[in-house]
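Complex shown without one protein chain; remaining protein chains in place.
Read from first to last, the chains carry the letters A and B; within each, the first residue is number 1.
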Amino acid sequence: MTPHPINPFNHDIPAPETPMVNVNFNGSWIQIPKGTNVVEVTRQQDSFLPHYCYHPKLSISGNCRMCLFEMGTPRMDAERKPVVGADGNPEIAWIPRPQIGCATTVTEGMGIRTESPMAVECRKGVMEFLLINHPLDCPICDQAGECKLQEFSTEYGNGYSRFVENKVKKPKNVDLGKNIVLDDERCILCSRCVRFAKEVVQDDVLGFVQRGSLNTLTAHPGKRFDNPYSLNTVDICPVGALTSKDFRFKMRVWFLKETKSISTWDGTGSNIIIGSRENKIYRITPRENEEVNSCWMPDEARFEFHACQDEKRFQQPLAKVKDDFFPSSWTDILPRVAQELTKYKGSEIAILASAKQTNEELFLLRSLAHTLGVTLMDIKPRVQEGDRFLISQDGNPNSQGAELLGVSQKGKKLPEIAEGIDSGKIKALISITEDAVDCGINEAALKKLSFHVHIGTQPNKANQNAAFILASAGFGETRGSMINVKGRLQRLNKAIACPGHAQEDWEILRDLKSAVGGGNGLHTIEDVFRAMSQTVPSLAGLSLSKIGDLGLQLNGTVSILSPREIKPVSVTA
Amino acid sequence: MAAPQRRLIFKHIDAPGYTNDIDCYIKHGGYDDLKKSITMEPTAIKDEVKKSQLRGRGGAGFSCGMKWSFIDAKKVTKPIYLICNADESEPGTFKDRQIIHKDPHQLIEGMIISCFANSVKLAYLYIRGEFPEGAKILERAIEEARAKNFIGKNILGTGYELEIYIHRGAGAYICGEETGLIESLEGKRAYPRIKPPYFPAVLGLYMCPTIVNNVETLCNVKHVINMGGEAFAKIGTPNNTGTRVLCVSGDVNKPGYYEFECGSLTMGELINDVCGGIRNGRKLKAVIPGGSSAKVLRAGEKFKLKQKGADGAMVDKEITLEDIPVDFDSFAAVGTMAGSGGVIVMDDSRDMVECLANISEFYAHESCGQCTPCREGSLWMKKITHRMAHGQARKEDSALLKNVADNIAGRTICAFGEACSWPVQSFLAKFPEEFQAKANKDEELVLGK
Partner (left out) sequence: MAITLLPEFENKIETAITHYPVSKRSASLPLLHLWQEEFGHISDEAIDWIAAKLDLQPINILELVTFYPMFRRQPFGKHHIRICRTLSCALGGSYETHACFKKATGAEGDDHGPVSSPDGKYTIEFVECLASCGTAPVVMMNDDFYEDVNESKIQELLQKYQ
């Protein structure tokens, strides 16, 4: 695992070729890379040392004191040589004062007891301290269900309070930034958010004011926490102090189904978890992948699912009769679309594809193009202002895939398409996802088209002119793969079903292709990937399952196919 | 009768006609020790300090020679810093104020010698904010010393270069903790650092090796050089060398500061002979011997102390509070500490619950709030003790209070955890009946009223 270059710290990843040391962990001798901290040692041993302030990607603060453990050093004799016990192992001298696991790194012969009476007693003590001034508002707290205070108090809490005094009052419902609300009474002052802001995104706007028990997290008045990565602090806040304005009060987290997928917001392809319930997405959170986004993601990328919750979403395929769209059925509409398309020569058809499509969709599209003899096709490029962290300059999530599959000409063909339509040379247009007007084809030109079919999710400026609208899948509604800007092949997973009768794009394209050119034997998304891997050398030998949750770096330079090289797909049924 | 005072550090303090300017200081032999030191090898100075067995006067009593030996100037590639800890704020302690106001050049000279010994070119004198006049006196003293070429470039023609700057604190007790002080000097909240890895000798000021010494300790360095380490070690008792400035406050007839050879007098002699006994003809009830965080001692209590018997062998001897020799090891042996030398005396009219409530309020106010047990626990202890002192005690409060203190001590980032819990633990252990009596008064207590 290569640590993400942006992280200032990677306590969980030992440097290459770190020598191993012998450590006695809860009674057994084990080998651990020298210098690993005790929280990570515990994690490596499939155990867990409770902690709040420690985070593997942030500096060590050591303030929560939850990871206190009992430490020992090799017992030395008068000549400073380790004493060997009867069992042949070195004897350990246990230190009476507990140590914090996060700031203690292993050395040869060290003893670690994480479950001794002393260690457990320490945790119970800290647990009680953290709770005495904490509001017991779990029933209305968004963190409930994934709150470290809740989790550890079930193991180390008293179950009753010995605190009969008045709790400390602090600010509540603080508008900390564009996307974040702060409840200072819930804050346990672990400083994770402060360190994230300072160390990871170098935006030193958070801090503690007041002193002692009155310590209060805040941003300076007039300097809000509006960083494009601010919501990562909500993720790493171990309690309910920092909450996302977008998610708060929307859903109890334990109801959320978690689906591993990737962000399609930009070319980075941040790994994510989609939280959904009853076919509705409620939030997107980052999923750790050191090769892509570590454990962070930009705020904006978390909101992309909202677009698909639009009330105007197409729920079924639509056919235009005179000036209005009427609902249709797939069995009715696809043959009609195919019939229309086959009326034209390949040179009279243009395809407006999208680098927001998956590899599988692009592959099937290319296959359809081949069957129709279409060669004029391109995607809409999205160059945006990136940063040196996780926001890519490429606003498309799959530009590499679109190029690899020969669909993209990086937008160079868009003027030719626009001109062809305007001049009447192009008579039919297949547009997918993209708004043709945004691609430079003006509405007057679009009216000149004899035939326009759009595959998409929502009304746009152009598709009102289409003859048919094929209702397709939105974010989180489809499976497939994409290749990020760094050439990493990654998997999307389906969190929810398409609304109404809408279908996944790959199904629509598969069925359209067979309606145009006969059956192709592709039944599942796996079939599509297999067919693709047999055609595209860069994907040879791969399958969707081989990509895995963390994706695969494609070897060497990705060989790009030009439209001229498009070969017929040969798939056996 | 008590042994006479031996004034080493306080030799000139309050002496008639003695002023705090450099001319007066030089007239009394000032800066001669600097002139002597600067011709010595720095390592030779460090050897003398080691031989002197000088222990830190700030509270922990750590060996000064040992502290200095952690940094080997020959091996260190980064600059080495020295900081004088003049953030005197341990309640009951008021020695540094006298040195700074009345004999500032003694401190400056001790600092220069210590800097030279440790190859320090930039030193800071961190003085507590509540000493504005002290800061001005020190500023002037530094300018005077600079004018005489004791500070600055090419000191006394030796090529040695040193700058000393005054840095004022702003009312935070925690700055007395050396890593909190370093953070404060770096312009941050005085949050003590975690150790490991941030030992000042390795990762101190600006992440460079740093020595932090108390005012009295640095003054002592001058005297170590003056008389030689071995001669210094003969003052006091073995392992408790030199003199000790004792600051006595509270219910005695003559509170004040006194300087004695370590171990040359007992607690009883200090209170009764030196300080003229308890005020208003009352009886002694309790003594906090080393600043308010030291564990309290109760009059009438019996302690076991190892002492040399007639045959020279060590024997356990049962002694009373009044018999305890005033030195580091004896206080440690009776379960408390010599600390900063601040002796607070309480007479038999004092309500121990109220006294503890006062101390706990101090610690609740001064906790920096960085780590959980101290931040939450210090305020909790204040609330419980206040409640108990104000007629709202419950039977279970003593046990609760003790348990809260137990859950803090030893589990915090810095020694403040002990500082705030030791008084609680010791007051409860030594005066349990007073705490219980509070509870018995209010059987039908309803809390929160």
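Operating definition for what follows: a contact is a pair of C-beta atoms (placed from the backbone, for glycine too) under 8 Å apart; a residue touches a chain by one contact, two chains touch by 3 or more.
As the structure is a prediction and not an experimental result, all values here were calculated from the model.
S.K.: Write down which of B:Gly110, B:Gly169, B:Gly263 or B:Pro373 is the residue touching the left-out chain.
M.R.: B:Gly169
S.K.: Based on the whole complex, identify which of B:Ile344, B:Cys371, B:Met388 or B:Ala409 touches the chain you can't see.
M.R.: B:Ile344
S.K.: Just name the one of B:Asp103, B:Glu144 or B:Glu366 that touches the chain not displayed here.
M.R.: B:Glu366
S.K.: Please identify which residue in B:Ser69, B:Thr320, B:Asn358 or B:Gln436 touches the non-displayed chain.
M.R.: Only one of B:Ser69, B:Thr320, B:Asn358 or B:Gln436 touches the chain omitted from view, namely B:Asn358.
S.K.: Which one touches the absent chain: A:Ala219, A:Ile262, A:Leu318 or A:Ile525?
M.R.: Once the missing chain is taken into account, the touching residue is A:Ala219.
S.K.: Touching the absent chain in the whole complex: find that residue among B:Ser37, B:Gln53, B:Thr93 or B:Asn272.
M.R.: Of the candidates B:Ser37, B:Gln53, B:Thr93 or B:Asn272, B:Thr93 is in touch with the missing chain.
S.K.: In the whole complex, what residues of chain B lie against the chain that is missing from view?
M.R.: 88-94, 96-97, 122, 128-133, 165, 167-173, 184-190, 206, 247-251, 255-257, 288, 292, 342, 344, 346, 350, 355, 358-359, 361-362, 365-366, 368
S.K.: Name, in rising order, the residues on chain A that touch the hidden chain in the full complex.
M.R.: Chain A touches the missing chain through residues 204-211, 218-223.
What we mean here is this: only the chains that are shown with their structure count from here on.
S.K.: With centres defined as the mean C-alpha position, give me the chain A-chain B separation in Å.
M.R.: From the centre of chain A to the centre of chain B is 55 Å.
S.K.: Flag every residue of chain A that touches chain B in the complex, lowest number first.
M.R.: Interface residues on the chain A side: 60-66, 68, 96-98, 100, 103-104, 122, 125-126, 128-130, 132-133, 162-166, 168, 188-189, 208, 210-215.
S.K.: If you look only at chain B, which of its residues touch chain A in the complex?
M.R.: 172, 189, 194, 196-197, 364-373, 375-380, 383-384, 387, 394, 400, 406-408, 410-413, 447-448
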